[in-house]
Every structure is written in C-alpha cells, then in structure tokens.
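First up is the structure itself, then whatever we jot down about it.
As you look at this complex, bear in mind that one protein chain is not there, while each of the others sits in place.
Now for chain A:
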Amino acid sequence: MTYRIEGRTGTWEIVVGLEVHAQVISQAKLFSGASATYGGAPNTHVSFIDAGFPGMLPVVNRECVAQAVRTGLGLAAHINVVSRFDRKNYFYADLPQGYQISQFEHPIVGSGVIEIELADGATREIGITRLHLEQDAGKSMHDQDPTRSFIDLNRSGVALMEIVSEPDIRSPEEAGAYVRKLRQILRYLGTCDGNMEEGSMRADVNVSVRQAGEAFRTRCEIKNVNSIRYVMQAIEAEAQRQVEVWESGGTVDQETRLFDPGRGETRSLRSKEDAHDYRYFPDPDLLPLVLDEGWVAGLKASLPELPDAKRARLEADYGVTRYESGVLTAEQAIADFYETVARGLDTRLATNWVLGDFFAALNRTGRSIEDSPVSAASLRALLGLITDSTINGKIAKDVFEEMVDTGDEPMAIVERRGLKQVTDTGAIDAAIARVLADNADKVAEYKSGKDKLFGFFVGQTMKAMAGKGNPALVNEALKKQLAD
C-alpha cells in the first residue's frame, strides 16, 4: 500500500533510510579484554583502553570480526576481505578517547539486501548499503546531580555493527517491517540479541519528503530511536513537519533531530556550529583488517538456517500456510519447538495445536517459548495420544490445561484421571441406549424430522461417558440406534 501525505500544494511521498546500531554478542569488547556484558557495577567493565588512557593500544577481537562477517553473509552482502579502521573525532563526555574507532571509507561489509513483508502479504527488497564495525560510547546520567552529569564507561568500547540501508523505504510500515526483519536475522545468526529496551539495537532514521517525480530533497536524521513503534511514529511526525516547512515556503535544513515520544514530535538536537565535522582519518594504531578467504568460507558454512529459508522449508515439509510459516519462524526457538512437535506426526493437527492452544497458554501464563510450561516433547506425546486414539481431542484439551498447570506428562495425567477414550462399542451402545430411553420425547421429535437434535444426543452421550467416548464411534452407533 502506498503511503502518501496530502499537502496543500500536492501529494508527497516519503524517502527513508535507516542506520541501525546493533550491539555485537561477544564476551569481550571490540579492542580490549574488558567484559562486554550488559549491566555490571558502574565502571567495572572498563580497561585503560576503554577509558582512553594515553599510550594504550587497541587489539581487535577476532570474534567481533567474525560476528560482523556472519551478519554480512546473513544479509546476502559482499564481504570486504580488506577493510580499515578510522578515527571519527568528536568531543563528548562519554567518549574518553575523543574519537570513536569506526570504519569510514573501507567497511568490512558492502552491499546486501533484506526482503521485507508487509501486512497485506506484499514483499519488497530493501537494499543494504554497508555494515561496519565500531566502538560504542559510555553512558551519561543527567539526573543524579543538579550541576553535574555522571559517566559510566561500562559500554565504552563494546562492539557495534552499524548497518546502513539504502533510502529504499517509502512508508512507516516498511520501516517497521525492515527493523523487525533485520532483528530477526540478527537473532537467528546469534550476532546481536536485538533487545531494543536495553539499547542493544537502536536506529538513526533519515527522512526526507518529495513530490512525484522529484529527486531527493534534503533529509534530516533522527538519532537514537529505541523501539520499532517509535521509528514508525518518528517518521510520520518528521515527514509531516517537513511537508509543512516546504509548503509554507521554507527550506528543510540538513540536521540531527530527536524524537520526543511524549509529544509525538521531533526537535532539533545539535547546535549547527558543531555539526558533523568528524575529521576522519585512518587509525594509526591499527593495521588494515585482512580476512582469510578460507576463514570467511568456514563462517559461511557454519551459518544457521535463516528465516526466509526456514519459512520456505516449513511450507514445503509441513504444508503450513504462508501466514503460519511467518508466525512459526518469527523466532528460531518457536520453529525448533514446532518441528520437534510436528516431525512425523499429523502436521495439520500439530500446527493447529502449536498455534492455537499452545500459544494461548504462553500468553495466559506470560511465559516465553524458552521457559514454556510444556516442553515440545510433552506436547508431542499428547498429540501422539490423540493420533493413536488413546484420548479424544476434547479430552486432550483438558489434559493440556493440566500439563500447563502441573508440568506433568500427558500419559500420567490420563492414567491418573482415567481419561482413556472408550472404544468399547458395547459400552458406547449401552450409554446411547440409556440416553435415548431417558429422552423418548426428543427421539420422537428427531424421527419426525428434527435432524438438528442429533447434536443433542451426541452431547448427552458424551456427557454420560464423562467425555471419554470415541467421537467417531459414538456418532456411528447413534446413527444406527436412531435409525432402528
């Protein structure tokens, strides 16, 4: 669906590109041996390198490089076997070196692509311009003291991947879908946990507007947006603002802005005097990064199955719909759970159970797939009991609820509560005979043409059998007795 802003002077479209900063999953920092773990007491995950002490030399962490390469491969991107670290110079209190070590001219990963899917099922390809490695900065706290800001350098020097998209995005929805898809790929790859609340993934959003057929107009960059919803809201608000500026005869200045979710608006962030004069130059402390082709090939060979491929495979192997495959592959853990349940079973039954009762139970208990109250093996066992006619589908729902509550295995519950399905036709016939005898008036109505009463007899028979009758056998026997 095309996103347009109707202005006073015409119709506007939006042009958006995203720079996503993704914190690399690693033990140690990009250039030092200090811990890269989130949290920790203030200033304890800090080495002299991260604190910018004079004379300290950075040494690159091999795993951080590997993570960047894996991510590049996961984005179907070109891997640059020669890349380089540069210094990006700026002055800020949480940047003790006075520069960030980044990659400017020669990033480790070149152009790639992400396919996004929109709510109406349409897909679009969004180009990736590049991915580069860089250091994170420390954290400033402004609310601890009336006149001072407090600085914690635990995050200083943690490895980030900056993933830059082409200006291919044309609506807030596409931007949301892009970030979601990127996060999904990063999580599958295990290269970033994608946790936006903890700041391990954040986006800089470049927005401009233009009228049909025009070249790009000036863009503004909205810094550090930390949720997908805010990315979408920020784009809407900023595009609206720019349209108003242009239509009232003004010009949009290229500048950095901040999104204020409370007010739903963006505002100018940095004084123009200091705007982007980073004076990049190659970091003389670091040699160019040269990757061994064989090493890259090894990383490629060890990549996990990625969302698009997994989705296609689930559709082919398990006959799930396009929508279902999307839900089942949203997280790798869900897909793993599903396959453990469904492999070799009636896949339709398995799909319905996982997407229905099982997801409902997760929602109700507020648990995630990782600490699910029912294991995949247990759910599989339950479905096995349905398939081999030990219990019927209705009883299975009761058993499942008890599994959620107690964590017990399905067979144990079935045996404890005596829930095995009755397939003994003699017992079924006897139950039916009693029901028909007790409801002679209804039998007469049925026989005079009130077919709908069949369901009533099924219900009464099942009730008489405490829900344990085999539904097919009950139906069959009922038809026979009512026909007599």
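Note that in this section a residue touches a chain if its C-beta (ideal position, glycine included) is under 8 Å from a C-beta of that chain, and two chains touch if they have at least 3 such contacts; residues count from 1.
Note that in this section contacts and distances are computed from a predicted model.
Peer 1: For the chain that's not shown, choose its UniProt protein name out of "Component of SufBCD complex, ATP-binding component of ABC superfamily", "Ion-translocating oxidoreductase complex subunit A", "3-isopropylmalate dehydratase" or "Aspartyl/glutamyl-tRNA(Asn/Gln) amidotransferase subunit C".
Peer 2: Missing chain, UniProt protein name: "Aspartyl/glutamyl-tRNA(Asn/Gln) amidotransferase subunit C".
Peer 1: Could you tell me which of A:282, A:326 or A:384 touches the chain that is not displayed?
Peer 2: With A:282, A:326 or A:384 as choices, the missing chain is touched by A:282.
Peer 1: Check each of A:44, A:123, A:321 or A:368 against the chain that is not shown and name the one that touches it.
Peer 2: For the chain that is not drawn, the touching residue is A:44.
Peer 1: Using the document's contact rule, name the residues of chain A that touch the chain not shown here.
Peer 2: 26-28, 32-35, 41-49, 51, 53, 59-65, 84, 89, 91-93, 98, 140-142, 144-153, 258, 269-270, 273-274, 277, 279, 282, 286-290
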